[in-house]
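Down below is the structure, laid out as structure tokens.
Omission of a single protein chain aside, the complex is shown with its protein chains in their original locations.
Presenting chain A:
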Amino acid sequence: MTIESTTVDTDSTALRDNAEVAAALGRRYEAGFVTEIETDSLPPGLSEDIVRQLSALKGEPEWMTEWRLKAYRHWLTMPTPHWAKLNIGPIDFQAISYYASPKNRPKSLDEVDPKLLEAYDKLGVPLHERAKLAGVAVDAVFDSVSVGTTFRKELAEVGVIFCSMSEAIREHPELVQKYLGSVVPVGDNYFAALNSAVFSDGSFVFIPKGVRCPMELSTYFRINAGHTGQFERTLIIAEEGAYVSYLEGCTAPMRDENQLHAAVVELVALEKANIKYSTVQNWYPGDEEGRGGIFNFVTKRGDCRGDDSKISWTQVETGSAITWKYPSCVLRGDRSVGEFYSVALTHHRQQADTGTKMIHIGKGTKSKIVSKGISAGRSSNSYRGLVKMEKGAEGARNYTQCDSLLIGKRCGAHTFPYMEVKNPSATVEHEATTSKISDDQLFYCLSRGISEEDAVSMIVDGFCKQVFRELPMEFAVEAKKLLEISLEGAVG
């Protein structure tokens, strides 16, 4: 399969000609290739021994091993969650390998296995020279380990730490010990506990006081090996007055089995800090009949600890067989701000249950939720969100808007917002609509000589504009393209 790079190419995306559409139509899941790389992996199964081995393999200090074991023991006591709107078979946790790493661990980026670089190239990740052009610092996680981080020196000059989680545990244990698990506690939920026990790698970002991170930071996650799960852990700390924009992208090969991805992301924003977290999630969604695909069970939570801090989540979710994800904000500091912008697209037999939680604790806190759900084929797409105004949330405000777009007669679009208010000066507003692509709009486009596929993609693009606007430019282009490909064959 020939694959084009997904870096910015504004002209061609704005003025796509029919040849390109045809090419896009011929494409299935673009990132569905497997890279033949020798991997070191632990045998499938989960036990205290596996957790110890994993920790030893990674050369972790004693406190980390203990932390993992504590999480594992807690996980054992937890019941498997019952899924409200999801149809999911039992997961065999013993059949999963909890660690897979490419052999020939690189010492530096130059020593990275060319095959690996090629793999990321196919994915359009500017890992190497292209990074310089794109101006994005990248950390890439392949199966269980981080394979390289770019732009380290430039970042170090301003005091920004951007490295893999394993490195952070070795080199910045005081920061890791202080913040790891402080936003998402070990026993928070079933999959967060599992992640705490077996997480293999992830990104660590620390922005010191008053620093505005000079470039976008980015991580690409890729599951390559079969029978593995990916359990990454991301921790971002923005000290007083710091700013960072972080991007995350995910892909996986096409396989008939369901692979598990259970990540935990923790964000800590101290006083006046501002964290912007964007995700383009494109894990393998399974085929038309719902065979295979990634189970994406992710816990993402940001803690606005300081006054006047801000955390903004933007996500474009097109992949995964099942997505279960509620990026949340704990608005603890006075006047802190939480935002959630989401586009979730499901097709074929994908199931998505996603949304956010905004927990207002501090005075004058504000949150805004914009969620756009698109369902096509026989998929099911739910928004599930919670807005909670605690007693002390004097003058807090929330505005929520959830819109769903249905394409086809056999899909489902659902909205389950929870609003809990305990403060009489707080204001909560929620609006939701469900509709299909209007025949009028479609007819208008067709009468102008625009093909049906193009018309639908234009209308969908317009429907999502409010969210795409929040994405960094490179991602916005990619997201738009992703939607087009994912919607292929949805009309007619």
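Just so it is clear, a contact is a pair of C-beta atoms (placed from the backbone, for glycine too) under 8 Å apart; a residue touches a chain by one contact, two chains touch by 3 or more; residues count from 1.
Methods note: contacts and distances are computed from a predicted model.
Peer 1: Leaving aside the chains you can see, what is the UniProt protein name of the one that's missing? Options: "ABC transporter permease", "Aspartate carbamoyltransferase", "C-type cytochrome biogenesis protein CcmI" or "Fe-S cluster assembly protein SufD".
Peer 2: Hidden chain, UniProt protein name: "Fe-S cluster assembly protein SufD".
Peer 1: If I consider the whole complex, including the chain that's not displayed, which of A:Ala71, A:Ala168, A:Leu267 or A:Ala413 touches that chain?
Peer 2: Residue touching the absent chain, from the options given: A:Ala413.
Peer 1: Out of A:Ser166, A:Thr346 or A:Ser404, which touches the unshown chain?
Peer 2: Here the residue in touch with the unshown chain is A:Ser404.
Peer 1: Looking at A:Asp92, A:Glu288, A:Glu429 or A:Glu452, which residue reaches the missing chain?
Peer 2: Residue touching the chain left out of view: A:Glu429.
Peer 1: Please pick, from A:Leu69, A:Ile88, A:Leu175 or A:Val421, the residue that touches the omitted chain in the full complex.
Peer 2: Spelled out, the listed residue whose C-beta touches the missing chain is A:Val421.
Peer 1: Just the residue numbers, please: which parts of chain A touch the chain that's not shown?
Peer 2: Interface with the chain not displayed, on the chain A side: 84, 389, 391, 404, 406-436.
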